[in-house]
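Just one protein chain is left out here, and the rest sit where they should.
For clarity, chains are labelled A, B and C in written order, and residue numbers in each chain start from 1.
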Amino acid sequence: MKKIMNDPNEIVDEMIEGMIVAHSQLIQRVPETGIIQRRAEKTGKVGIVSGGGSGHEPAHAGFVGEGMLSAAVCGAVFTSPTPDQILEAIKVADEGAGVFLIIKNYSGDIMNFEMAQELAEMEDIEVESIVVDDDVAVEDSIFTQGKRGVAGTIFVHKILGYAAQQGKSIKEIKKLAEELVPNIKSIGLALTGVTTPGASQASFTLGENEIEYGVGIHGEPGYRREKLQPSYDLAEELLTKLAEEFDVTRRFAVIINGLGGTPLMEQYVFTNDVKKLMDKDEWSIDFYKVGNFMTSLEMQGLSLTLLCLEDDFYMEALSAPVETISW
Amino acid sequence: MKKIMNDPNEIVDEMIEGMIVAHSQLIQRVPETGIIQRRAEKTGKVGIVSGGGSGHEPAHAGFVGEGMLSAAVCGAVFTSPTPDQILEAIKVADEGAGVFLIIKNYSGDIMNFEMAQELAEMEDIEVESIVVDDDVAVEDSIFTQGKRGVAGTIFVHKILGYAAQQGKSIKEIKKLAEELVPNIKSIGLALTGVTTPGASQASFTLGENEIEYGVGIHGEPGYRREKLQPSYDLAEELLTKLAEEFDVTRRFAVIINGLGGTPLMEQYVFTNDVKKLMDKDEWSIDFYKVGNFMTSLEMQGLSLTLLCLEDDFYMEALSAPVETISW
Amino acid sequence: MNMDLQTGIRWMELFNEDIQQNKDYLTQLDTPIGDSDHGNNMSRGMDQVIQAIEAESPDSLEALLKLVTSTLLSKVGGASGPLYGSAFMGMLKILKGDNTSSWDKVLRGGLDSIQKRGKAEVGDKTMVDVWAPVVKSLENKQLTHVVIEEAVEATKPLKAKKGRASYVGDRSIGHIDPGAYSSALLFQAMLKSEEK
Partner (left out) sequence: MNMDLQTGIRWMELFNEDIQQNKDYLTQLDTPIGDSDHGNNMSRGMDQVIQAIEAESPDSLEALLKLVTSTLLSKVGGASGPLYGSAFMGMLKILKGDNTSSWDKVLRGGLDSIQKRGKAEVGDKTMVDVWAPVVKSLENKQLTHVVIEEAVEATKPLKAKKGRASYVGDRSIGHIDPGAYSSALLFQAMLKSEEK
């Protein structure tokens, strides 16, 4: 896999530098760390911190800014950042009202964020957290690590970021987060695997006409391979999987998320099919995001996220303006 | 090439539909056309219309909105829209002060827009236009079609859109455009070719470790193939080509434009290298855009655009807020 | 040669068949020196032309040319849309001006329109390099299939100066121009329409 890069070991560092020069009005780097911090003024509100491995750009740094994240921590490619880095991010995000961590459900992320939380508490910073596990592709997850956190995390960033901006307390944010996450479900599909910088082979390889349902955002294999179907059928497969997860409420916010190598044209075609299918079921979509939000390097494919709009606060939060690079 | 689509003949239509459902607050479709119109209120100012073949998303419809384009016309994939469609776009964009057309320098685009302009003038709409030809890759262009219009067109959209919003007359916009375009230079490179929907083969094929400099945004071949170099060297090659085009002023606005399949991570690494090289030459970059703006379906690669900030109005225009999907 | 409504319709039908059969080949020609869509463009356009003829049953050669013009102009796009559209519009103009014009004069009007719109000269490696010798041979009553074939072949060594192929400079040399090829199909079909 050809990549525009220099030394694969420096790729995250150079990416952060590039990001900073391009968006210096909005963000700044905490020197010598993988932490990107917003430039917004501190106002004594709860800080929101997210992060994880790199390779998912614009996540997470693209969502740093007034009304969303206070800071994001970038680990190595597909590798959770370390506790000391997360601790540092907690410190810069702390405005006196505590810091809330948004963690995706991976062993590595959980352990590193947990250790950071312990370290922060030793320094008397109040820290709470939520683990996002929106990916319904993983079956049989009860006795294991559970489900993965994927693109639905972006909704968590936005809604909790808004709550913090509104001056909610860390306990209120914790409660909001616990109610919110079970309402978010995602599932993806891939047309290609993904190759990490410097690696000699792709995570997996698909045939010339083959796709895979249920892949993760780190090249984790999915639940089924088959021949590429028309977009409408792909949308139907993903929506059917998601529909099993919801019952009463039929109003949704949707993310159609490109995985990095999928042109916008295809994402919009797919959006059109999702809309058609939702109309057929008389499910309404009140809010759309279409684009590359939580990617997997150059992977071709996309994911579909539904957020059940149970609480009116969700729409209020989603519609509020923010100053970030990528929301 | 696997694509998420249904019928390749319907791909543009379905894409437009998807775009509209996703962004219905900002844009609307002129029924049964390939025209996307902004929802902003009409205020009697000059209308700005752009367009061209599809497959370059978010261009051009992503730049429709208050402060930028009044309307965009989407042709078939890589095929200029027809005169009747462009005429229709001119009509919906007309608020009484005339309509200005932004045309990229391709035979097809020029002829179709020219015919539309003739038709509009027959209906007493004042129409002026500019042809954008920012791609310096094409050498020896004096006695031919000239140079291609590529990503630099986005700057033209933004600056003329702002001028129109400020209430400038169509003659003033024409003058501004004629001064602006020679200050914009672009050049691209590809890691892969591109396959149009339904086509059985790619426009060109590159080896496992091969890149091509100077490619166009329709899979047109470039000026040189060679082994993939580190990002820094790629940036140096492109900047050297661009530098030949400028002399005195050393303040620039820059677009680092992903061609569709290039992850943001690589675009930011490249951005960092561009910054380093510009610093070395003591050229200053006052404004950055990094992302996918003028793409070529799923092509991997990027282009670099420099706008020489000769006139202070350019920065004022670039910095002004807009309400579009993708600026 | 003579042209009337029936021959004209047959001409368009034959042209459409050839275009559909050669769709992939035209796109292939448009790949090394263009953007791989000439087959699609012509196929889409001619499909619509045939549909329009069936739907509207034009009752004169003039009405037919008018229908072909407006269909090509509004359905093809790209470079070939306005050029083929202009060609038929130019032919229509001559016919309208003088209903008794000989067919070579009519075609000359088409060629003039192409050149007015596209500013290409003979030798620029475009469809003009087929239109110009064809019209000339017709004027001299010497138009044959061979003349057409030779005209297309002759675009191969040329370096493109107009259209998308001009962007590849010297590397356009050695390839047949796609628009020249589709124009050859047009004139082959014209000859066949008369043969019948």
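We adopt the following convention: a residue touches a chain if its C-beta (ideal position, glycine included) is under 8 Å from a C-beta of that chain, and two chains touch if they have at least 3 such contacts.
Here the structure is a predicted model, which means the values were calculated and not measured.
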For the chain not depicted, the shown chains it touches: A
Selected residue (touches chain absent from view) among A:75, A:98 or A:263: A:75
Chain A, residues in touch with the chain not shown (by the definition above): 9, 53, 75-85, 106-108, 111-112, 114-115, 138-141, 143-145, 148, 196, 198-201, 203-204, 216, 218-221
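Note that only the chains that are shown with their structure count from here on.
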Chain at the geometric heart of the assembly (C-alpha centres): B
Whole-Å gap separating chain B and chain C, where each centre is the average of the chain's CA atoms: 31
